[in-house]
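To start, the structure under review is shown below, and the notes come after it.
As you look at this complex, bear in mind that one protein chain is not there, while each of the others sits in place.
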Amino acid sequence: MKALVYRGPGKRAWEDVDRPTIQAPTDAIVRITTTTICGTDLHILEGDVPAVQPGRVLGHEGVGVVEEVGDAVRNVRPGDRVLISAITADGRCDRCRIQMYSHCRNGGWVLGHLIDGTQAEFVRIPFADTSTYKLGPDADEEAMVMLSDIFPTGFEVGVLNGQVRPGNRVVIVGAGPIGWASLLTAQLCGPSEIWMVDLDRNRLDVAKKWGATRTFDAGDANLAETIRELTNGDGVDVAIEAVGVPATWDLCQKIVAPGGRIANVGVHGKAVQFDIERLWIQNITVTTGLVDTRTIPTLMRLIEAGKLDTRRMATHRFALHDAMKAYDTFANAAKEQAIKVVMRA
Amino acid sequence: MKALVYRGPGKRAWEDVDRPTIQAPTDAIVRITTTTICGTDLHILEGDVPAVQPGRVLGHEGVGVVEEVGDAVRNVRPGDRVLISAITADGRCDRCRIQMYSHCRNGGWVLGHLIDGTQAEFVRIPFADTSTYKLGPDADEEAMVMLSDIFPTGFEVGVLNGQVRPGNRVVIVGAGPIGWASLLTAQLCGPSEIWMVDLDRNRLDVAKKWGATRTFDAGDANLAETIRELTNGDGVDVAIEAVGVPATWDLCQKIVAPGGRIANVGVHGKAVQFDIERLWIQNITVTTGLVDTRTIPTLMRLIEAGKLDTRRMATHRFALHDAMKAYDTFANAAKEQAIKVVMRA
Amino acid sequence: MKALVYRGPGKRAWEDVDRPTIQAPTDAIVRITTTTICGTDLHILEGDVPAVQPGRVLGHEGVGVVEEVGDAVRNVRPGDRVLISAITADGRCDRCRIQMYSHCRNGGWVLGHLIDGTQAEFVRIPFADTSTYKLGPDADEEAMVMLSDIFPTGFEVGVLNGQVRPGNRVVIVGAGPIGWASLLTAQLCGPSEIWMVDLDRNRLDVAKKWGATRTFDAGDANLAETIRELTNGDGVDVAIEAVGVPATWDLCQKIVAPGGRIANVGVHGKAVQFDIERLWIQNITVTTGLVDTRTIPTLMRLIEAGKLDTRRMATHRFALHDAMKAYDTFANAAKEQAIKVVMRA
Partner (left out) sequence: MKALVYRGPGKRAWEDVDRPTIQAPTDAIVRITTTTICGTDLHILEGDVPAVQPGRVLGHEGVGVVEEVGDAVRNVRPGDRVLISAITADGRCDRCRIQMYSHCRNGGWVLGHLIDGTQAEFVRIPFADTSTYKLGPDADEEAMVMLSDIFPTGFEVGVLNGQVRPGNRVVIVGAGPIGWASLLTAQLCGPSEIWMVDLDRNRLDVAKKWGATRTFDAGDANLAETIRELTNGDGVDVAIEAVGVPATWDLCQKIVAPGGRIANVGVHGKAVQFDIERLWIQNITVTTGLVDTRTIPTLMRLIEAGKLDTRRMATHRFALHDAMKAYDTFANAAKEQAIKVVMRA
């Protein structure tokens, strides 16, 4: 079969690889019908994720049709259309038993990382019962593929960790895919204000259309002060860090109110300075997290009920066999005004 | 001054009474500018609330302008426009310290009940610092007066006690003012479905316009079964009881799913049968409560941000001195299609 | 092999039955080394649980050694000593994913109920990975067998549902095994007072020895009043109902304070009267539940750390092949001063 293969830093190819087969009674083989590219895939291509070895099929997001299942699989069967979670959960270890699937003893983020991923014609999904979700006949695949990773990430690691509650003032720092997913899911929790911060005016315009009540230029040197003034000097209830660099972290710690929360979603490459000599007295909470994807069923139900529109994130579409072109586009996301680039078989 | 006075069962009058004066350093005297009538006021007039003595000025909802304050009052001063909470909180007893103002040792629901109320030209508000909320210059009084009682009740006792969460299926039994307040505030918590049950088609039509995703005729003998079927036999996550009779309680206990919640908001006149021989095994939670009005600041902020429209509840308007006519209208609420009847000075 | 078999109302026998075999790749066969009898087993023998068919091997509590496992079992292997949960959890359905194992779509309470149970030389445990817990080499089997059902029940359905918090006043109604398990685990949550109510003086004496700070005779006609007086008229923060008859429920609803919780653990045979005409205003919470056994790992850790002594519940010991005698003793628990009767192979 064909797949998008990592060939070492800076190198990728759409090439022939062996079609996966069942290796354990809990496995399923899924024929991919829809997949997409994550910012993390670009990081891998830059060589930033050393655990990914050349030869690895990339991708951890996808929708497809079950081709074959191991003897122990009960939730899905051949012919079922399923959503694949970016996080593989064995469902039986101590971490999975408390829904912390991100730290599954035998899974976690492995797809397109430690085992072959979803940007391929077929993929093997371990622990299929607890790592895939059966879709209804009317499910929109482009809407659903957004639940593999990005929407649960924004919702769980940004909104729920940040404890967004009715009437809260929320700032989301970073109007990229994760920031938008946080923006759209924060609206499920009744905030009075959701402000977004970014350097890119186009992205802030999208944010406004999607419910941001105010936007701010990240380049403004007085931004922290401006935000504090808008809150009578108190700061905001929730600051969601959706970038992952010291400057955005720093903005968050400068604008959080006493009793407020900083929910870190950004993937950081280096340590940050935590102004604890000022914040020890401020009764704040800081959270971090890799997504558990435990909210996939909730988000699916909200999409089905018409209460959440995830499909709007799909700005560009390619055939699966044009995966190389899709990467070209996504690698220039700002210029292409691309949010999520969808590939369909 | 003039006030609406209870004169014993079935009797009310708009008559002269003494203007209230400061009695304690924590009191404020408020000149009423907007008030409204609660279903409870009608119950009082029917003689159902024996603690209310003839001669009592009725009313526990209101907006007005502070005329005078006691020496210890700090939050408000003469000339301030304020929202009056239906619940008087001394702010210093053990119950108030945990925000259970409903059971304040020196307050609770006293206005228009144990002391003179708000359907008058002036009212004395004890513990004014913790029983009134200063309004901004742009505040809409008709929107705000809905926060004295009915919106906090729907939100706290219905929605928050019921733990409405993103993706939940919610049924609200009773499309009266409390039911609608629950409907509007439930939408702050991201449910996937909000279904409403009532006997009155007009009221259900309003519910649909205001966000109910489906409505049901309370007269349907198979209603519990119908609702269970719509949920694949499971039942709903949250059932909000907003009527207060055995039949509506019974519907709630028949439709709640394992792990679900029944939030009772209805004022009940008699005991109900609790099917614990069936429900002991169902992992359900039942809550009751008088409103604490602790969410008034949250709801004020949501109104100001344009995220909550409480004003739509005001269907009929009268001058304060036409309070008798206002009562006539509200007493025939179904026929008049009245939701809340507002009186303005 | 030999097993204790239900032969219809009032009839039980220790007799030969077929030894169980693996039927699904997620099964394990466990050789029982320690088991015990639950009050529910007596109810079955009285014919009160019609779903139990004659011929059924009884018992849902046990410790044993894994003999054989299906292909998909990963957590345990032959030779491992394991604790068996009274609740069988497939670990993959929607209810198991939120730890509501009691309502597992393919499990729940099935052992000794819908499938053969643990009072036998061998038992088949479906979904062994999520329905058994591996024991350490030093584990005391008599301490651990108490975690199959009774301690998680007292802790989850009584203490955690009742939200026992530091400084709370707690009443436990019913000093039977469930009441004692609630008593011992409530002490993990820092209450200031734990009062116990029962008719049996011996049982109350045990309660005192095990940490009850005060005991009350359930026969006292003024008991509710007495308890309210001891709390300055307020009532208690938490009332745990551990009997299951209308009178004990009624006591609970009479003694709960505003803002308090009633946690029902008792198995009720008929509906009760819920005094909602008085309680609607009292901000109370009532919970029900079948045990999920989700706290087994927590309780195991506490036993290992010496912080919880479950072993003291084992008052009588028999050889497994003397199961008939063990039942005779447990059926006269009050007279025999038996709490839990343990059978060891």
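Letters A, B and C mark the chains as written, and numbering starts fresh at 1 in each.
Here is the rule we go by: a residue touches a chain if its C-beta (ideal position, glycine included) is under 8 Å from a C-beta of that chain, and two chains touch if they have at least 3 such contacts.
Owing to the predicted nature of the structure, the values given are computational and were not obtained by experimental measurement.
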| item | value |
| --- | --- |
| Chains still shown that are in contact with the chain withheld from the display | A, B, C |
| Full-complex contact with the absent chain, from B:15, B:94, B:217 or B:328 | B:94 |
| Contact residue for the chain not shown (choose from B:102, B:130 or B:182) | B:130 |
| Missing-chain contacts mapped onto chain B | 24-26, 70-72, 74-75, 90-94, 96-99, 106, 129-130, 294, 297 |
| Interface with the undisplayed chain - residues on chain C | 155, 165-167, 185, 187-193, 213, 295, 297-299, 301-302, 304-305, 307 |
| Chain A residues that touch the omitted chain in the full complex | 95, 98, 100, 102-103, 244, 249, 258-259, 264, 266-277, 279-290, 292 |
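The definition used in the following text is that only the chains that are shown with their structure count from here on.
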| item | value |
| --- | --- |
| Category of the chain touch graph - line, ring, star, complete, other | complete |
| Pair of chains ranked first by number of touching C-beta pairs | B-C |
